[in-house]
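Note that one protein chain of the assembly has been removed; the remaining protein chains are unaltered in position.
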Amino acid sequence: MATETHQTASACLTPEGGAVGMPQLCPEWMGNQIFWLVVTLAVIFFILSRIALPRIAAILADRQGTITGDLARAEDLKAKAAEAEEAYNKALADARAEAQNIIAATKAEIKAELDEASAKADAEIAARAAEGEKKIAEIRASATESVKEVAEATALELVAVMGIDADAKTVGSAVEAGLKG
Amino acid sequence: MEGDVVQMGAYIGAGLACTGMGGAAVGVGHVVGNYLSGALRNPSAAGGQVATMFIGIAFSEALGIFSFLVALLLMFAV
Partner (left out) sequence: MATEAAHGAEHGEGGLVFHPMDQFIVKPLFGDGPVGTFTVTNVTLWMALTVLCVIGLLVLSSSGRATVPGRMQSIAELAYGFIRKMVEDVAGKDALPYFPYIMTLFMFIVVSNFLGLLPLAFTTTSHIAVTAVMAVAVFVAVTVIGFVKHGAGFLGLFWISAAPLPLRPILALIEVISYFVRPVSHSIRLAGNMMAGHAVIKVFAAFTPLITISVGVGILVTPLSIVAISAIYALEVLVAFIQAYVFTILTCVYLKDALHPHH
């Protein structure tokens, strides 16, 4: 209250230029602040609504578009890669099946050859065996014949030595009976 | 002399008004603490409630600011 008696430029200032009370409550400064505030807000509003906000919105929309496009392209590439992999797998499976086929065919061929060869060998072996058996049978027959002859001759000699007269025919049949018995 | 008594009363009043800020401090702490305990119980819902928490803080803090303002008015404007 004392300051009001001093001669100053403003009722809100002390002679030394300090504040009287709260400068916020000084009524003579409010008009100035309100005026400049309205001007400032109008300028900022104008700048924002005319230039800044549409531009930033456009940038964001642009980026969204780019991202969506890139994602779509990536999806595309991914699909292509999957397709290529599928084709590769198919080719691999085909090759494998073909290889399997070739193996089976070769196996069958080899088996047929083998069968043929073994059949041939079997037949040869059988023939040889039969031949051998025949020979053995011949030899056995001839041996039996020889035994019979020797036995007849020996029996005849023995009978003659024992003084019994006997004709060769009787002795022969007796020997045969003995051989059989 | 009389002015001195008035001034003393204003200063004492300003000091008393400042106790109101303690209440605002309690209030803000209460808001944030409850937000935090709720957020730890259900973290998935915490993000959506940050704005609500700040509104609550603003409301309880405003009262502390009012008491500070009363203190300033007593000191500088009475």
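Note that the chains are named A and B in the order they appear, and that numbering of residues resets to 1 at the start of each chain.
By our rule, contacts are C-beta pairs under 8 Å (C-beta built on N, C-alpha and C of every residue); 3 or more make two chains touch, one makes a residue touch a chain.
Bear in mind the structure is a predicted one, so any value in this text is a computation, not a measurement.
Colleague: Would you indicate which residue among A:I56, A:A87 or A:L114 is in contact with the undisplayed chain?
Modeller: A:I56
Colleague: In terms of residues, what is the contact footprint of the unshown chain on chain A?
Modeller: With respect to the unshown chain, the touching residues of chain A are 1-3, 9-10, 12-14, 17-26, 28-41, 43-45, 47-49, 51-53, 55-60, 62-63, 66.
Colleague: What residues on chain B make contact with the chain left out of this view?
Modeller: Contact residues on chain B toward the absent chain are 3, 6-7, 10-11, 51, 54-55, 57-59, 61-62, 65-66, 68-69, 72, 75-78.
Going forward, only the chains that are shown with their structure count from here on.
Colleague: Which part of chain B faces chain A closely enough to touch in the complex?
Modeller: These residues of chain B touch chain A: 72-73, 76-77.
Colleague: Residue numbers of chain A touching chain B in their complex, please.
Modeller: 19, 21-22, 25
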